[in-house]
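First comes the structure, then the notes that go with it.
Only one protein chain is missing; all other protein chains are in place.
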Amino acid sequence: MREVYLDHAATTPVHHEVAALVEEHMLQVYGNPSSLHRFGRRARAAMEEARERVARAIAAEPEEIVFTSGGTESNNLALKGVAIRAGRGHLITTQVEHHAVLHTCEALEKQGFPITYLPVDRYGRVTPEQVAAAITADTVLVSVMMANNEVGTIQPIAAIGAICRERGVLLHTDAVQSFGQLNVDVRSLSVDLLTLSGHKVYGPKGVGALYVRRGVRLAPLMQGGGHERKRRPGTENVPGIVGLGKAAELASRDLPERARHLAAMRDRLTRGIQEKIGDVVLNGHPTERLPNNANLCFRYVEGESVLLALDSKGIGASSGSACTSGALEPSHVLMAMGLPHDLAQGSVRFSVGRQTTAEDIDYVLDVLPPSIGRLRAMSPLYAERVPEAPGACVTEEG
Amino acid sequence: MREVYLDHAATTPVHHEVAALVEEHMLQVYGNPSSLHRFGRRARAAMEEARERVARAIAAEPEEIVFTSGGTESNNLALKGVAIRAGRGHLITTQVEHHAVLHTCEALEKQGFPITYLPVDRYGRVTPEQVAAAITADTVLVSVMMANNEVGTIQPIAAIGAICRERGVLLHTDAVQSFGQLNVDVRSLSVDLLTLSGHKVYGPKGVGALYVRRGVRLAPLMQGGGHERKRRPGTENVPGIVGLGKAAELASRDLPERARHLAAMRDRLTRGIQEKIGDVVLNGHPTERLPNNANLCFRYVEGESVLLALDSKGIGASSGSACTSGALEPSHVLMAMGLPHDLAQGSVRFSVGRQTTAEDIDYVLDVLPPSIGRLRAMSPLYAERVPEAPGACVTEEG
Amino acid sequence: MGESQVYNDKVMEHFFNPRNVGELEEPDGVGRVGNPVCGDIMKMEIKVSDGRIRDIKFMTFGCGAAIATSSIVTELVKGKTIEEAMEVTNHTVAQALGGLPAPKMHCSNLAADALHRAIENYRSRQNRT
Partner (left out) sequence: MGESQVYNDKVMEHFFNPRNVGELEEPDGVGRVGNPVCGDIMKMEIKVSDGRIRDIKFMTFGCGAAIATSSIVTELVKGKTIEEAMEVTNHTVAQALGGLPAPKMHCSNLAADALHRAIENYRSRQNRT
């Protein structure tokens, strides 16, 4: 059976050039970068080259890059690192962050750090004014994601960055989804901390980075050896780091071309779906969104049943984030955007990738309409539907 | 130039079977294990098979294995996880633990957890009686490493485990160095928590595991998605985990043969050195030691200069642990064993590996004596030496 | 485990080939339940004669478990007496499907409730006449 992977927001296949480098370093460059001998020095040189590559890709300096085990750790390190180091203080974030930010904030809240969770509009956006209004004399950190992983909505980070600079408050942004899709330039964004994850940009799983602007001090999350300038202990994952470096280089080199391709595939999909299937609503911002993301509600049918139908045809898509797709809670992002609680989980996220082809999309467009038709045919909501009420994702009946 | 890697205690080259599996999973099994579709299910299946392999290798159940980013994280999770969850309580460890345990204890100490650091004898050992005597009504956790990374000394974990069980105290052991060299069986050791790291057993860097006995509850180190049964968030490093699974399987399958080979190579080296070079002292326990470890003091010469000389001949060895070999502090392990502060850094650790050959050893035995001779010829301590005082590593002059 | 599905084969079979989907011309009883947390909505319609369920149809808005449980409950009770049908529980339904994933046990397993509502609705109509 044909298989079509449209869940690149959950994770991406490793680029073959990256995989080759990782394998080479596992077998050949196996030294411990802390070792003084030639085996160690080779490993350190490879790691430092990767650090330069990552830095270059986001317009940072190599010393500003801390390698971690992934996006989750980078987010934890950024938030706890700043808060714990400060000892006390207020944090500001949004209601639509990834759980690695939200749950970290909740943990900090329990430790006595007051947190403001900014609400978003129906497109999932916060405004710089909201951030400005929330900053108090006690605020030590603002954390707003660059683009949302579920609905793809892009936040006005540069404007928020300007405000934070002016008010003397640190700004962290989770750029896990944006990197490789948007231009990520830490200087023009005026951010102090920025999270990257390898596996979302055709790099390896289990490796990420945190950009830490020069002069910003963090308490480490873990204790051990003095690796990564005492900010992250543990023998460095050299092959993974080298893979991340290569993936970052490719991501920034190929950015315009990739973004164009992603948008073209995504638009072919949304347009095709809207033409072939009625009563479909696009979630998230109509234009300020990631090029690879199409988050859709097929009215009158439930999301998981659509995913099962797609899966049976070899198509991988998701409802909300991969992390919660095993759970039953409705997406906190769609809820924050104002979708009704009991229906927020009716969405389906398609996320295209650099290797997605027009044939892949057309296959989905062949397979999806009959599946939706079949599900609608057994839906009591479809049978009882009233003329379409624009804006609402699914019509709730009384 | 011939290159001989004798620093397997710092890290090991990835086994070619492991590297092949990792590469395959990067390219082919790229799904996110949390995704419900076929791509995700394949990844989850691969990960769960790896979990079974790791569990089998240490006689645990799959649900008792938590995958982490390495030994450092596993140690942090074990210690902080138990302590923070308990809220308060006393911890017991030894003065010769890896920094990932010692520095974590220091961090907990600052948070108000009293810690007992047990001293060791001249071979680096603690006794079960010392542990028994240190346990108080407040003790929540004992952490004693299974074997030391610098001098290879093996601790009496099973006996300590029996005491901890009897006294109702949890026992953690850092088995990072032991795994693949000793039989690691969580049941017969009576441990509750046990740390493994991939890169010390011919597996990938950046992946480790923590055995958590069923029923033992931990506070997580990080917040995020509900991965690893809520004990460790973040998209799982599937290729790394699969690599660790394979490495663990190979380690336990090949254990007797590997241990025999390691001991044979190690003994060829120490015997050869002792025959060809006088005034050499073996640090650590004469018999209760890891088969791959030879930690030696070449009297009258300093460790780093020996390493530089070896490195110039293509030989990789280390002084103490890789983590500290860039630093200047003398080894805390040798200090705890009673070596004088200013000379504890005069040691050289050779650690052989599964691919070390007799020719490798013989090459070292050719190259090392003239290097030591050259260094001794310029050593004021050698010029002024007094007849050998047995036991002391280097004769300090007044 | 291999590439195991979230749902077992029997659940998937009922999801892809649900029995007795649709609406009855003139049902003797109609039951409708909705789970406000998951958003699942199920409607069961029954045709009863001589105390037996002669025909049954369902319509469901919901996840795979919701659809499969609806389908199998119709199969379980067709031809049964209404007393027997009242004994069918959500637990029986899950068992008949060979099990459901834990989080689905409480959330999307409402088909027996819908059936019972339909029977109650049938009984209340009987009482009225």
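All chains are identified by letter, namely A, B and C, in their written order; residue positions are counted from 1 within each chain.
Here, contacts are C-beta pairs under 8 Å (C-beta built on N, C-alpha and C of every residue); 3 or more make two chains touch, one makes a residue touch a chain.
As the structure is a computational prediction, the values presented were derived from the model and not from experiment.
Colleague: Tell me which residue among A:4, A:18, A:36 or A:151 touches the hidden chain in the full complex.
Modeller: A:36
Colleague: Looking at the whole complex, which of B:52, B:304 or B:362 touches the chain that is not displayed?
Modeller: Residue touching the chain left out of view: B:304.
Colleague: Identify the residue among B:70, B:89, B:239 or B:346 that touches the chain left out of the display.
Modeller: B:346
Colleague: Contact with the hidden chain only, please: which subunit B residues?
Modeller: 300-305, 308, 312, 326-328, 330, 341-343, 345-346, 377-383, 397
The rule is short, and it goes like this: only the chains that are shown with their structure count from here on.
Colleague: Which chain has its C-alpha centre farthest away from the C-alpha centre of subunit B?
Modeller: It is C whose centre lies farthest from that of subunit B.
Colleague: Rounded to a whole Å, what is the gap between the Cα centroids of subunit A and subunit C?
Modeller: Centre separation, subunit A to subunit C: 39 Å.
Colleague: Would you mind pulling out the distance in Å between where the CA atoms of subunit A average out and where those of subunit B do?
Modeller: 35
Colleague: Just the number, please: Cα centre separation of subunit B and subunit C in whole Å.
Modeller: Computed from C-alpha means, the inter-chain centre distance equals 58 Å.
Colleague: In subunit A, which residues are in touch with two or more of the other chains?
Modeller: In subunit A, the residues touching two or more other chains are 304, 308, 326-327.
Colleague: Which subunit C residues touch at least two other chains?
Modeller: In subunit C, the residues touching two or more other chains are 6.
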